[in-house]
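Notes to accompany the following structure.
The complex is shown incomplete by one protein chain, all other protein chains being positioned as in the whole.
Chain lettering (A and B) follows the sequence in which the chains are written, and residue indices restart at 1 in each chain.
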Amino acid sequence: MLAEALFFSAVLFTIGVFGVLIRRNAIIVFMCVELMLNAVNLTFVAFAQAYGVAGQVFVFFVMTVAAAEAAVGLAIIIALFRHRQTVNLSNINLLKG
Amino acid sequence: MQSLSMPHGTLPLLYTFHFYLFGFIAIGSALLFVTRKSPVAAALWLVNTMFCLAALYVMLDAQFIGAIQVLVYAGAIMVVFLFVIMLLNLGQGEIHDARGTGWKLTAGAVAIAMLAQIFALTKAKTPINLTLPQGFAAKQVADAGAIAPVSGPLFHEYLLAFEVTSMLLLAAVVGAVVLGKQRGEEDAR
Partner (left out) sequence: MLPLLQAAATAAPHPMSGTVAQWLWLVPVFPLLGFLINGFFSISTVFHKGPKDPSASHGDDHAAGHASGHGDTGGGHGDDHHDVARHKLAGLTSIVGPGVLLLSFLLTAAIFFAMRAAGGGSMTQPFVQRLFSWMPVGDMTIDASFQLDQLSMMMTLVVTGVGTLIHLFSVGYMQDDPGYPRYFAYLNLFVFFMLLLVLGGNYPILFIGWEGVGLCSYLLIGFWFSEKANADAGKKAFIVNRIGDFGFLVAMFLIFANLGSLDFGAVKEAAPGLGFGTPVVTAICLFLFLGCAGKSAQIPLYVWLPDAMAGPTPVSALIHAATMVTAGVYLIARSNFLFAMAPVAQIVVVVIGALTAIFAASIGLKQWDIKKVLAYSTVSQLGYMFVGVGSGAYVAGVFHLVTHAFFKALLFLGSGSVIFAMHRAYHHTGNHDDAQDMRNMGGLKEYMPMTFYLMWAATLAIAGIPPLAGFFSKDEILGALFQRAHEGSTIASAHLFGIPGSLWLYFAWVLGLAAALMTATYMTRMMIYTFHGPNRTGAEERKHLAEAPMTMTGPLVILGILTVVGGWLNIPEFARFLGPVGGLDHWLHPVVGEATEQVIAGTHEMSPGLEYGLVGLAVLIAVAGIALAWTRLKPEALVPKSQSPQEEGFERVLLDKYYVDELYDAAVVSPVVGVSRGLLWRGVDNGLIDSLGVKGSTYLAKFVGWIGSQFQSGRLGTYAWVLAVGVLAVLGAVSVR
């Protein structure tokens, strides 16, 4: 089952990468990042079955950090939206030039 | 559920079938997630993906993690996402916010390249002496329950990481509150 799990994980990860590159809505991009994290979690769990429970502990931490990151990130997006009335990444370009 | 501690190579067909089923549903949901115009629809598809992943975790002898996946990821994080989407009232999206065709093709190429590279990596051989015997994880679960194998190392070897993570959470809470605060007069222009 390791190989199959790794396969799924890889595909999910690349889908996440694809989404990050393609979409311009900040929230959608954020969710793609979450997808990538999930794919990595799957990898860890698959390896945990073969190499020891440390993998699952790591997944635990990943989830925690992901939660924290989601909270803070969404707060940032809300603040951004208040200023620019948009979450379109192309318009969030004050640093440009 | 039948015991999962099967000798290698003699997994029941049902198990394999379900594994593949959940896996491909996850992939399909992910694809749909990336291509939805509406953020709400996209979020919901992501939730579906996470459910499938939770199922996969359970089938991989990580039942605790599977439960946590549903509780934390699908139940808390995605809910927050949905709250924010609804709060910002994004609806259908201002315009179709994917980049043009050229970008899509290039991104596709990058993605496929990355996939190929990852596959190449998976072919790597791992040292024999690190590999656990077959069914070891299942045995652990059978012996001590689903939670104990995870929590044991968590509070013993990885205690420091645990404490640090709690501080991280604190920082995150404070940060989120501060960032989300209305600023009063200096607000939105």
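Quick note on the criterion: contacts are C-beta pairs under 8 Å (C-beta built on N, C-alpha and C of every residue); 3 or more make two chains touch, one makes a residue touch a chain.
None of these values were measured; they are calculated from a predicted model.
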*Among A:2, A:76 or A:89, which residue is in contact with the omitted chain in the full complex?*
A:89
*Provide the residue numbers of chain B that touch the chain removed from this figure.*
99, 107, 110, 113-114, 117-118, 120-121
*Contacts of chain A with the missing chain: which residues?*
17, 20-21, 24, 26, 29, 89-90, 92-97
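Keep in mind that, in the parts below, only the chains that are shown with their structure count from here on.
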_Mean-CA-position distance for chain B and chain A (Å)_ = 8
*Considering the complex alone, what residue numbers of chain A touch chain B?*
1, 3-8, 10-19, 21-25, 27-28, 30-32, 34-35, 38, 41-42, 45-46, 48-54, 56-57, 59-61, 63-72, 74-79, 81-83, 85-88
*chain B to chain A touching residues, read off their complex*: 11, 19-20, 23, 26-27, 30-31, 33-34, 39, 42-43, 46, 49-50, 53, 56-57, 59-62, 64-65, 68-69, 72-73, 76-77, 80-81, 84-85, 87-88, 90, 93-95, 97-99, 103-104, 106-108, 110-112, 114-115, 118-119, 122, 126, 130-132, 137, 140, 149-150, 152-154, 158, 161, 165, 168-169, 171-173, 175-180, 182, 187-189
